[in-house]
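Read through the structure below, which is laid out as C-alpha cells, and then see the notes.
Every protein chain of the complex appears in place save one, which is left out.
Labels run A and B following the written order; every chain starts at residue 1.
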Amino acid sequence: MAQLFQMKPPTKMNISFKINGKAHSVDTDGDAPLLWVIRDVLDLKGTKFGCGKAACGACTIHVDGEAVRSCSFAAKFAEGKEITTIEGLGNAENPHPVQQAWIEEIVPQCGYCQPGFMMATAALIDKNPSPTDEDIDDNIINICRCGTYYRMRKAIHRAAELKNSTTSNS
Amino acid sequence: MTTTKKKISRRKFIVRTLLGGTGVILGTAYLARNPLRRELNKSLNAAEPPFMGNTDTPLVWFEITSDNKVRLHSPKVEMGQGTFTGLAQLAADELEVDVTQIEMVHAETITGNVDGMSTGGSTSIASLWQPLRELAATMREMLKLQAAKQMGLEVQALEVSNGVIASGSNSMTYGQVVDGVTEWEIPEIPALKDANDFKFIGKPVPRLDLTDKVVGTPMFGIDASMPDMLFGAVVRPSQIGAKFISADATEAHNMPGVVRVVEEEDFIGVVAHTMIEAENAKKVIKVEWQTERNWSTQDIEDLIKVGNGDPMVIQKTGNAKKILEDQESNDNGDIITAEFKSPIGAHAQLEPNGAVAFVESDKATIMISTQVVSFTRKEVAERLGFDEEQVNVIPTYLGGGFGRRLHTPNAVQAALMSKAVGKPVKCFFDRKEEFQNDTFRPPTHHLLKAKLDSNGMIEAFEHNVSSGDVMYGSPLVPGFVEPILGSDIGAWRGGMIQYGAIPNFRAVSWRVKLPFATSWWRSLGLLANTFAIESFLDELALKNGKNPVEFRLQQIQNDKAGDRLRKVIEAAADKANYTDEVVNGIAMGFAASTDAGTPCAHVAEVSIENKQIKVHKVTCSIDPGIAVNPDQVKAQCEGSIIMGISASMFERMYVEEGQLRPIIYGPYQMALMRHAPKDIDVIILENNDKPGAVGEPPLGPIGAAIANAVFRLTSQRLREMPLQLA
Partner (left out) sequence: MKRIKTWLLFSPLLVAGIMVIGNPGSGTEPPHKTAELTTPDEAFDVMMQVLTHKRCVNCHPADNYPRQGEDSHKHLFGVERGVANAGMAATNCNTCHQDENNNYSGVPGAPEWSLAPLSMAWQGLTKYEIARSMLDRNKNGNRSLEELEHHLTEHALVLWAFEPGVNAEGIPREKPPVSKEDYITAVKEWIEHGAVVPDETTN
C-alpha cells in the first residue's frame, strides 16, 4: 500500500492582495490553495472546485492577468498580486465581452464549469485577439460534462469579435 | 364559466405570507394519480411518464409578489437540462404573464411541492405538461374572478396580459389582486390554450438562468452555507466492497482546527473549522476496512457475459429463437453473429457530491444538489429518527446530474456530523472519492444474431445484453418490484428492437450482480445497447451491399411509432445528404434509436487523423413531440452528442488491485473542446400532440454512428467502447 504524503502543519501567515480591484488582507495557512481562501474566506463562490488537481479548470482565475488554476496555487503566492475572479470579470449590467458572447450563444447548461471556461477564454483573447479554432483547441482545455463545447467555440469567436469592436471604438 | 364557490380550507387553497410573498397553495386533486398502479414497465420505459407528486398535502406552486412577479416553486430540479425555463414557459402561457415575470425556485420540501420520484428519465416537461398548465390556468381564472369582484365588473369583461387584468382603462396587477385576499372562488379547470395561441411554448426563449450562470451567481450545493458553519470530511474506501470495521483517530483529534471526530456505525468523519483542516485531519485517520477479494477488470469482464446471470425475454415477436437455433442454417453460415462490449462509465459531473446540514433538536435542514428531493428527506429523517416533516430539504442548482444525484447518502453523513457538533456542517467528496465511490454505468456485453432472407432483409434478429444493474439498489425502486419485474429495465433501456416489420425478433436481458454500485447514468443502457444493435444493423445491411438507411426504413412497421421513427431517419439522412461514399477522407455513419418514446437519428461525419478518430459534424434529427423550447432541445441534443462522443470514444474505468480507477480527470479521458464536432445540425420534428423525452434520447445513436463511419474508412468493425482503432 502506497504511503501517503502527510501535510506539514499549517503556517498561518498574513497575505495581502487585490481581488476584483479591492484590497484584502487575510490570515491563513500560506500553503492552502487560494481557491478556498477565495470561496470560504472571501465568500466569492463563482470560482468552482472541480477536482483539486488542476485537471478540470473549474477554478480558473486570473493572477496579474494570467490564467491560473487556483486549486493548485498556494495562498502565499497571492501576496501583492492582482486577482480577478468571475465576479470581477463583469456583471449582469456590464458584462465582459466573454460573458456577453456567452449570453448571446446561450452557452451554459448546468453552469458549474462555465466560470472557469470564461476566465480561460478572457485570458486567451487578451493574448490572442483573434484565436483560430486550433488556438481554441490548444488553449481551452477545461472540462465540461454537459458538453457545451460546441456553443462555447462559437461564443469564444464571438467574444473576440466583441472585444475587438470595443477596443477599436475606444 | 362554471365556478364553484369554495370556502378556503387549509387543505385546498390558502393564501399566506410565510414565503415572503403572497402564496397560493393549490390543492392536489389534479395530481391525484397513483403511478404505481400503472404498469410499471410502461411508466418507466415508455412515453407517458406520470408526475409522481405528493398527493395528500397542500402544495405551494405559485407565489405572487407585490411587484407582480410569479415565483414558481418547482418540484423538478435544474441540472442544466433547462427544465426551469421549460416549466416557466408552460406556466406563463396559461397565467398570461411574460415568461420573464416568472422566477423559478427549487421547491423546498417544507412547501409540500415535492416530487415523489426524481428529476430524471427525461420526464420533467412531459410529466408536467398537462398538470402545470391546468394549475396555471386555474390560477389565472381565480385571479380574474377575484379582480372582477374587486373591480365590480363581470369576469367576462376582463382582459389579461402580462399579469395585468384590465377592462378599458381600469386595471389591476396580479400583485394588487392577491393583496390581502383570504377567500378565493375556485373555477373548474378551464379549457387550455390552443397551440396556435401559445406565446412562449414552442419558442426559443433564452434560459432564465442564463445571465446568472454567466456572472457566477447561482448557488450550487457546494456553494451553500449557513451561519456558523463548520466543515466535515468523511473517510471513504478505495477498495471495492470495503466494509467499515473500525478506526483509530487518535492523531486526528490533535490536528489543527479539528472540532470533533464523528464515528458512526458505518463511517468515520472529522469536523473542523475549515475544509482544508478537515481534509488534512481526515488523512491521518487510520481505518480498518474489510474486503473480501481484490477484484480485477478481468474478473468483471468474466462476470459480464451473455449466458451468465438471470435471463429474461424482454421482447418477442414471431419465432426468432427457433430460426436462429436452426442447426442447418448455422452450419451453412446463414446465421450471422456478433459481439459488442461497453466499459464501466463514471458520471464525472463537475460538482462533487456533498451537502450542508444543520440538525437541531426538533428539525433538520439540508441544502443539497439532489435529483431525489423526497428520498433525501426520507433517508435523513429515518437516520435521525425524525418525521419527514421535520426535515426541510432545500435543493440547489446541480453542477451536473446525469443520474449521479439519485443517491444521496452524503446528506445523511452531513446530518450526523452536524448533530454531533450542534452546528451546521458542510461536507463534500473529493475527486478521488467521486471516481471510486461513483454509482457507475454498468459494463455490458452483447451477443447479436440474425438471419437474412433471400432478399437480404432480416428474417430473424436477436439481441442478448448482459449488464450490471441500473435500477435495482436505487431508492427510486421499491424492493418489491424486483421479484415482479425480474429484469432490470434500466439495463436494457434501448435494448429492444425498434424495427417492427422484422418478422421474427426477440431481446433477452441477462442480469448480473456486480461487486460495486452501478446505477442510473444519463440514458442508462441506451448508449451501449444502441451501439450494439445499430452497429450490427449496419453490418447486416452491408452484407448484401444495401444502403444502411434504406435497409432500416424498409423494416419499420406501419404504426404511429414507426411513422415517427421513419420521418426522423429520413430527415437526418436528407439533411446530411447521407452517402455511403467516402468524400475527401470523410465518411458518414448512420444510427437511430427510440428512447422513452422519442425517436432520434444521427449522421456522424468522421475522418481518421493521426490514427485518431475525428468527428467533424453530426446531423441529428429528433422528434420529441412538441418542442417546448426548441433552443434547449437543441442544447440537449448537442450536449448528448458530445457527452456520447466522450463516453463512446474515450471513457473507461478499470479495476486494478481491487480498486476502481482512474481517480482523476485526465487519466479518466473525456472529450475536450478539440474533440467536439465543429458542426452539429439539429432538426426538430414535432409529430406528436405532447412533449416527450429530450435529455437522453440523443445519446443513443452516437456511438454506433461513429463506429459505422469508421468501418467505411478502415473496414474495421469496432466492437468495443471506447472506440479505438487497431
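In this section, a contact is a pair of C-beta atoms (placed from the backbone, for glycine too) under 8 Å apart; a residue touches a chain by one contact, two chains touch by 3 or more.
Here the structure is a predicted model, which means the values were calculated and not measured.
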Option from A:I19, A:A67, A:C113 or A:A159 whose C-beta touches the chain left out: A:A67
Among A:I15, A:L42 or A:A55, residue touching the chain not depicted: A:A55
Of B:L672, B:A709 or B:L723, the one touching the omitted chain in the full complex: B:L672
Selected residue (touches chain absent from view) among A:Q99, A:Q114 or A:N139: A:N139
Positions on chain B where the hidden chain makes contact: 276, 283, 432, 663-664, 666-667, 672, 674
Touching residues on chain A - with respect to the absent chain: 2-5, 7, 31-33, 52-55, 60, 66-69, 71-74, 77, 120-121, 123-124, 126-128, 135, 137-141
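The rule is short, and it goes like this: only the chains that are shown with their structure count from here on.
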Chain A and chain B, separation of their C-alpha mean positions in angstrom: 29
Touching residues on chain A, where the partner in the complex is chain B: 4, 6-7, 9-10, 29, 32-33, 36, 39-40, 43, 45-53, 55-56, 58, 85-87, 89-92, 95, 99, 102-103, 106-115, 118, 133, 136-138, 140-153
Residue ranges of chain B touching chain A (in the complex, touch as defined): 79-82, 206-207, 209-220, 222-223, 225, 256, 274-277, 280, 283-284, 347-352, 397-402, 428, 430-431, 631, 635, 638-643, 645-646, 664-666, 670-678, 680
